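Every protein chain of the complex appears in place save one, which is left out.
Letters A, B and C mark the chains in the order given here, with residues in each chain numbered from 1 onward.
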Amino acid sequence: MKRDVSVELDIAISGPTTLEFQIAVARQSGPELNESLVFELDGRTIVPQEILGPHGTRIHKFAAGTGGLQVRYSASVFGAAVPEPVSGYDLAVYLRPSRFAESDKLLGFAATEFPSGATHANSAAAVSAWVGRRLRYVAGSSDPIDGAVDTLLSGAGVCRDFTHLQVALLRALKVPARLVSVYAPGLFPMDFHAIAEAYVDGVWRAFDATGLAPRSSLVRIATGRDASDVAFLDNHGGEVYVNNMRVGAVVDGHLPLDNGADPVSLW
Amino acid sequence: MKRDVSVELDIAISGPTTLEFQIAVARQSGPELNESLVFELDGRTIVPQEILGPHGTRIHKFAAGTGGLQVRYSASVFGAAVPEPVSGYDLAVYLRPSRFAESDKLLGFAATEFPSGATHANSAAAVSAWVGRRLRYVAGSSDPIDGAVDTLLSGAGVCRDFTHLQVALLRALKVPARLVSVYAPGLFPMDFHAIAEAYVDGVWRAFDATGLAPRSSLVRIATGRDASDVAFLDNHGGEVYVNNMRVGAVVDGHLPLDNGADPVSLW
Amino acid sequence: MKRDVSVELDIAISGPTTLEFQIAVARQSGPELNESLVFELDGRTIVPQEILGPHGTRIHKFAAGTGGLQVRYSASVFGAAVPEPVSGYDLAVYLRPSRFAESDKLLGFAATEFPSGATHANSAAAVSAWVGRRLRYVAGSSDPIDGAVDTLLSGAGVCRDFTHLQVALLRALKVPARLVSVYAPGLFPMDFHAIAEAYVDGVWRAFDATGLAPRSSLVRIATGRDASDVAFLDNHGGEVYVNNMRVGAVVDGHLPLDNGADPVSLW
Partner (left out) sequence: MKRDVSVELDIAISGPTTLEFQIAVARQSGPELNESLVFELDGRTIVPQEILGPHGTRIHKFAAGTGGLQVRYSASVFGAAVPEPVSGYDLAVYLRPSRFAESDKLLGFAATEFPSGATHANSAAAVSAWVGRRLRYVAGSSDPIDGAVDTLLSGAGVCRDFTHLQVALLRALKVPARLVSVYAPGLFPMDFHAIAEAYVDGVWRAFDATGLAPRSSLVRIATGRDASDVAFLDNHGGEVYVNNMRVGAVVDGHLPLDNGADPVSLW
């Protein structure tokens, strides 16, 4: 399978800052990746530092002064990724509570809402179905500081909120879980997307309680504990304004079907 | 029916302060009330100001310096209270979110957990049963700053927490609801108790998701939005330590039965 | 002094509901009040129930079906209000934590930020100055569920947020404090406004950390623990949309000056 993804960003920078982007497809063994990444500030090219994080996550970082920043990324992904070996450390980390997946606050709720002693597979399916049933997808309904607890209470959110609630409930049920930002062919309206990965039967499986895009054609960008690890843009200085963002993601051929229930891994 | 209630408190006061007690049986029309209330600081009698609040709630207030405070209250209640007329203002106030019953935060959760369009009676029964099923009664499991949201998440609490969660969910479902502190014959271990009142079919009905004492022999003390309105002791100065508290509450004759489902009003 | 105030609202009602408005000038002894209040649903006049709350607060309540609701209120206030006697119950209630003024959560912070043992007057002045200095006024920066704690953290808000933080800090310092919704001649852009009242030297004094309008020409609407008690519109049913709102408030003659420091009471 060939997948083509892209993003274009127009960003106004109001003062000197350091920026970190996580928009490039993850570095994984297996697929051939042809890509182009260009940063231009007021027409001058900027060469970022590339920082490699866990699970192939790539950060592109640079300092920038006031001005207009153009970001253009495009990539073609040929073939499938070989699953990364699962480390003992991963399994420890992805059981821990995190900023936006406060599983420690949800221990009591999860214990009464979901059956105890279920297999990881059954818990993951039950949590994904429950989150999909309990939350309404409402654009603009959540704040950047909202976590899984806020989402549980409000009953509404966007993809990151659906995912945080899944991840937090899974960890409360002792299933390692993490968040992945992805390019999502078929998503409408097209945007960056976020889904959950749960550790089931020895592998990481993809769960998307929003059901907004088929899982088998998703393209991994960044992988981490929650949204704090996968922000497409982290700004550490003067204020910045994303004036325009256009995301693209298509598969070569027909979009795959997804019944939402079969086990699927990102690849 | 005759009910006898009492409380004795030993309190150490570490610095000058003003204290407010809400331990006296509510002033209601109907029952005959024989009572005795004594405050002694290091052996000297203090005569408090009595402040009458809504629903017969009585506050006993006085300034006190450092020392050892003895509080002794006892009352015999003969006969039943005539229900207070329900004012339009009461119905407005008891739909509002309050400090420990943050119904505005629970609108989304309540809307998906409970059926819409139910009668007040059915909503009140459903909420009470749900809270009783979802929470564990665990002494010491909650903090004074915890509200209904914290209780929903932790899945555990004491009587005030059970009541806050009921009250908050009821208001989110548009059923006026409030908290009542009571003397509770039959409660074990004996202590002050708190229950919910919901406005059902034109009257205030008592709901106790803990099921720890029969509702029909409860004796009303203070009535309000939540625990912030009914604290048995509010301290506004130097620190105070309640070194000993002994609560008593008995009915003359057999303790009534309570199946938990029949409509019961406090009287 | 003569003050003229008004509000016009266009509201779309999506389903059967009960509405409560708090837009009419408070009923107080002293001033002459000439007013007109009209509710029309799709052209038919609705006669609301008027519910009188504490401190002259008036609620106008009615049931309404789907349709377009027009609200038109105007009032002329001649002369000054005689201060309401301060009850012992008021002083108890306005020291308690409330939904959006969670003073119990701020006890530790207030105790280290502000000097202990100050007079009420000095505490009130210090808190008002501190809140004015620490918060930025940013339209749209807060959510309806945000309280004083959220405002303290974010460092930004609108008038209700400034007021909640003042009220919460004052209560934490043992100064009775409450929130008042007002018509505010001179406010720009014109809107409903909210300020704090603190109990200082035996009277309620007005404090406005936003400094956006002179205090001495404010016109009291609703008075309560926090925004939960003074919402200009409470909706208990189908969703409603305020499509248009126009508030007016003028004084006859010159707008008074306000140095922000002199003691001022609403009248």
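A few comments on the model shown:
In this text, a contact is a pair of C-beta atoms (placed from the backbone, for glycine too) under 8 Å apart; a residue touches a chain by one contact, two chains touch by 3 or more.
Everything numeric here is computed off the predicted structure, so don't read it as measured data.
Set against the missing chain, the residues A:145, A:203 or A:255 yield one that touches it, A:145.
For the options C:3, C:58, C:105 or C:160, the residue in contact with the chain missing from this view is C:105.
The chain that is not drawn here is touched, among residues A:53, A:132 or A:211, by A:53. Although one chain is not drawn, its touching partners on subunit C can still be listed: residues 105-109, 111-112, 133-134, 136, 149, 152-156.
Considering the complete assembly, subunit A touches the hidden chain via residues 20, 49, 51-53, 59, 61, 87-89, 92-93, 95-99, 102, 104-105, 144-145, 174, 228-229, 234, 236-237.
Operating definition for what follows: only the chains that are shown with their structure count from here on.
Because subunit B and subunit C carry the same sequence, their contact can be compared by residue number, and over half of the numbers here are used by both.
Summarising the inter-chain layout, the chain whose CA centre lies farthest from the centre of subunit A is B.
The distance from the centre of subunit A to the centre of subunit C, each centre being the mean of the chain's C-alpha atoms, comes to 43 Å. Inter-chain centre distance (subunit A to subunit B, centres taken as mean C-alpha positions): 47 Å.
Chain centres here are Cα averages; for subunit B and subunit C they lie 29 Å apart.
Among the residues of subunit B, those in touch with two or more other chains are 105.
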